[in-house]
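Apart from one protein chain that is not included, each protein chain of the complex appears where it belongs.
Presenting subunit A:
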Amino acid sequence: IIVGVPLWWRTTETYRAWLPVSQINELSNLQLQLSAEVEVVFARGTVTPEQQKKVPLTQIQDEEHTVDGDLFINAVCLVVTKIRRLQGNICLKCVFSRGHSFEVQDMDVYVGQRRTALLRIGAQMRVGKTLDQLLAHLEPRIKQVLQVMSFSHTDISAALSDRVRLSPGNKESIADSMRTFKSSPGYEITFSLLNPDPKSHRLHWDIEGAVQTYIQPLLTKLASVANFSIDSQTLYYAMLGVNPRFDSSLSAYTLHSDSLAHVINPVEARLGSNAASSNPVLNFLLYVPDAHHSPLYIHDRKKQEVPSNAFHSPRWGGIMVYNVNGFYGPEAVFPVDVNINMAKVMGVFLAQLRLLLGVQSSTAPSGFLVAPCGSNGLADWELDRLMWSRSVENVATATTTITSLAQLLEQIGNIVINDNIAEQVSSAVTSLQLAVAELETGNLRFALQYSKEAILASERAFFDPSLLHLLYFPDDQKFAIYIPLFLPMCVPILLSLLKIVSDARQKRREKQAKKD
């Protein structure tokens, strides 16, 4: 028994490598501190020289937000007033209105392409105000600009929607979170040209050049966020699933917005995808209507024409309708060669891509004028914004994954935990701790990188094929296995033990009798 029982125990127990459970539990009480550095530059003439000397150099603003009670976020803003301008930080310039410096009179803030915003101080603050009043007037406005340019409470809550199911409060933020793809290490973008009528139209599109010129700069800029792979295809005889209606007042065919939802499904069955990767796919379709149904316009709910002639579906992609009937007259010889204007097409696709990736923010507050994004389709502060929300999302997702994995492995005692899983979990925990630390200090790039590593490690650990719990044995089955094996063995052992005990007792009685 001394030898057998431990031997039996060791051979029937499952191999479980050690997991840092205490660290995981610590992580699950997620306390994130996000800090963004801001520089406020006062333009000449806004602040008198005496006031200049008295302006405090650093001012920290703390904002605490609770999300769902067990989650704390502190948004810390360091407001540093200097006269110099540093690169890489958000720079706010406060100017007094001079009348001609802003063309649009009712805009108070102008957000530039890089990380600069120009803030106009109203005329009533110009004369005779003390420094404290000036600062008190500036503070809420600076806060507002920061919320637009880096992160706000709604953005962070939306990024944490994995952990916390929000009740529909802000409709726009809910729609935003449903529309944008979830954070993933890679995405696949597919451009498809749908030609239902090859007998009439012979379409040429320089997709390689267009992608290189218009889309690739955006994707290069987003390289730190995710990998992208692009492919393109042409589909012939691909029809839309709905019949457009002929509108005689416009002498054109129209597609009402209600029927747009049914367009995607018949087409989707014919779009291919890369068999080897499991990355989410963004589909962009360019549909050229056939000659009998040209021109085709999309109408919105108010029966008005849509200028872009395109629509998109959340977490799927976008479709644009491109009419080519204007390129040839009625006496043309079919098939007609048509060169598609890729700049116009890519303009629409780029806008849809920005929406689907979460780069586009919802409506800016009133009084804000946002500069159009540059040639690479992405302003620097928009990239920062995306990186903030992605980092938070990654950290939250990785924490949830690791915590639930630890819970699962604790609950089910029969799953084998291999060494490589323990390794992945440990590295995920380390990366998470580093990511949270970087978020505190505001190093965005490092935070994003660590959060990506954490996500990769945690996903690999959670979805490891060896973690399959197939060993559910109800208790009656356990008894059914062991009883036939051990019962016959136990019977002679028990009998022998009884015999030994009775013999010993008899001997003791004999000894007693002898003594007496």
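Criterion: contacts are C-beta pairs under 8 Å (C-beta built on N, C-alpha and C of every residue); 3 or more make two chains touch, one makes a residue touch a chain; residues count from 1.
Quick note on the criterion: contacts and distances are computed from a predicted model.
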Chain not present in the shown complex, as UniProt names it (candidates "GPI-anchor transamidase", "Serine/threonine-protein phosphatase 2A 55 kDa regulatory subunit B", "N(G),N(G)-dimethylarginine dimethylaminohydrolase 1-like isoform X1" or "Cytochrome b-c1 complex subunit Rieske, mitochondrial"): "GPI-anchor transamidase"
Touching residue (missing chain; options A:144, A:254 or A:401): A:401
Residues of subunit A (touch criterion as defined above) contacting the omitted chain: 4, 7-8, 11, 162, 168, 171-172, 174-175, 178-179, 182, 206, 208-210, 212-214, 257, 260-262, 264-265, 268-269, 273-278, 280, 298, 300-301, 306-308, 310-316, 318, 320, 342-344, 346-348, 350-352, 354-355, 360, 362-364, 369-373, 375, 377, 400-401, 404, 407-408, 412, 462-465, 467-470, 472, 474, 489, 492-493, 495-496, 499-500, 503
